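Here the complex is missing one protein chain, while the rest keep their positions.
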Amino acid sequence: MLAASVSRSLPSSKRFSLSVLVCASIVIMLFALTQGSASLSIREVWLALTGEGTPLATTLVMELRLPRILAAYATGGLLAVAGALMQILLRNPLAEPYVLGISGGASVAALVSILLGISGVLLSGAAFLGAMVSTVLVFGISQAGRTSSSLRLLLTGVVIAAGWGALITLILALAPPHKLPGMLYWLMGDLSYAGSPILPWCMLIAVCVVIVPLGRSLNVLARGALQAASLGVDVKRLERLVFVLASLLTAVAVTTAGSVGFVGLVVPHLLRMVLGNDQRVTLPACALAGGCLLTLADTLARVVIAPEQLPVGVITALLGVPTFLLLLRKGRL
Amino acid sequence: MRTALKTLLLTTLTLCSAKSVMAQQCVVDDRQRTVCMDKPAQRIATLSPGATELAFAAGAGSKVVAVVSYSDYPPQAKQITSVGSHTRIDMERLVSLQPDLVLAWRTGNPPEQIDLLEKMGQTVFIIEPHEFDEIATAVKRIGTLAGTEVVADDVADTFLAGIEQLRERYQNAPKVRTFYQVWDEPLMSMSGKHYISKVVALCGGVNVFADSSRMIPRLNVESVLLQNPEAIIAGGMGEENSSWLQAWRAFPEMRATAQGNLFFVPPSLIQRPTPRVLEGARILCDKLDIARARR
């Protein structure tokens, strides 16, 4: 019976880790609020937040730092959850929206929309369609043969990502010069131009609500389609749902910050090492930890060589590439 | 919306009271929006090297508090606080410098960041000169907003007069088919709509790529050989003699090479739409004159 109590105490320790992540999120966001090229003391930031700061400090904190930090957090959360979902969908820990070209598809669709003069919700919609098309291509082609191996999946993703890359270059080469600055950032993932953080936050909260009841089914799905079917999961329906969800999250993330890479790879991987692979815990944890990671990365991007601003994608790639290689080396392919 | 409302309000005020006309200055920017200042700008942020030059030319150099990377002319601009690159502005630093007027570049600065600045209530004046007139009026308009009209008008008029002088001198000169090389890898020129092409025309040259549909067409060497220009004028990376010209010596059958009409014009004098273009234009005109002499 001792063993029973050990096993059953596990979920509560996982609940503990979720609370730790929530606390970490708050601390990191507050820390990020104090960082910037204009030096504000913690007191000044606090006064600005409570509405008693100087007009300048209030502008800096409320109109520049806070929206950007919120956008960074939500984008990071969305990307990490999208990555985790895609990994389950493809039963492969290497799946990631950026690596598999899903972000690329969303970017291309967004660029074409900009060329056509479309903006706002329609632009996000186009990015969503682009992400869907890309996922269908990767998923369809890599599963087409009777043997669907990781290698096949990765190769498909890499080729499709390269294809989108070429299209992006083509569009940039043909675009009129006054549209170029607005387009360039789709290439590298950058929060400098992020708009309102409301859409990504709504999305993040919505997805957290949706994945709670799905968690156990996703656990089963991670063991393979056949196993899931034999345990009573309607595999096709669940896969379709996960697929739409992952594409939607990627699209919102891409319309907020361009194609930021590797968050969807690094975060789920690290969390699985620490928390195991119960999606009821891992997915919400991804939302929190992804937010923390991108907020930190963007804070670095803002201040590390200020006044020059780095695209946050540079920082995440510098973190992501070694992780990816490590994963490959550990033979998880 | 805010700007539109402000404009409306100001127009009304202008109509109602003659006194307020004295106090407020309104100009139309290159986005065709009216930009008004209640009092002359005291703290100006310039978001492109060209904008910095224009502000200095308009006599408002001492009021510039923020520039972007590569704002290298006039030399004292290099001492001013930089707010990052023109494509990715450090908004915090910019806002904390508390400018009362931001000079932005329509096709160079990210529209998202400009929109955000305006949303925060910053007065933004967008420049994008494509004609000699527009360079002159840009200087004048900046002078109006900064309260340095006297200097600005003088600079603008001198510039226009200089241009007019060149026009008179070369309008009947024999035409020289000219290829202006903006960049070498990839090979780029500009269409007739670009002001550099207008400089070429001013000097009695004919831009061989004037009919390009794109403002900055990308070319290959073949298309240049096919045009067989009489003169090639290149910018370059630095202010020294251009190594780009060396490459054309490989084609001795081309007219420009055959006659030795491979010329360098310092790019900073011509590739930024500022009053210094006059200086660049003079050099370019001289070069085309040399080409004519070699006929």
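Labels A and B are assigned to the chains in the order they are written; within every chain, residues are numbered from 1.
Please note the rule applied: contacts are C-beta pairs under 8 Å (C-beta built on N, C-alpha and C of every residue); 3 or more make two chains touch, one makes a residue touch a chain.
The definition used in the following text is that contacts and distances are computed from a predicted model.
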| item | value |
| --- | --- |
| Hidden chain of the complex, named as in its UniProt record, picked from "Cytochrome c-type biogenesis protein CcmE", "ABC transporter ATP-binding protein", "NADH dehydrogenase subunit H" or "Urease accessory protein UreD" | "ABC transporter ATP-binding protein" |
| In the full complex, displayed partners of the excluded chain | A |
| Which of A:154, A:168 or A:220 contacts the chain that the document leaves out | A:220 |
| Of A:91, A:152 or A:179, the one touching the omitted chain in the full complex | A:91 |
| Which of A:18, A:118, A:231 or A:319 contacts the chain that the document leaves out | A:231 |
| Contact footprint on chain A, counting only the chain that is left out | 3-4, 6-8, 87, 91-93, 213, 216-217, 219-220, 222-224, 226-227, 229-234, 272-273, 276-278, 332 |
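To be clear about the criterion, only the chains that are shown with their structure count from here on.
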| item | value |
| --- | --- |
| Distance from the mean Cα position of chain B to that of chain A, given in whole angstrom | 41 |
| Footprint of chain A on chain B - complex, ascending | 69, 81-85, 87-93, 95-96, 98, 106-113, 116, 119-120, 214-216, 218 |
| Residues of chain A that touch chain B when the two form their complex | 36-38, 56, 59-60, 63-65, 173, 176-178, 180-182, 184-185, 190, 192-195, 302, 306-309, 311 |
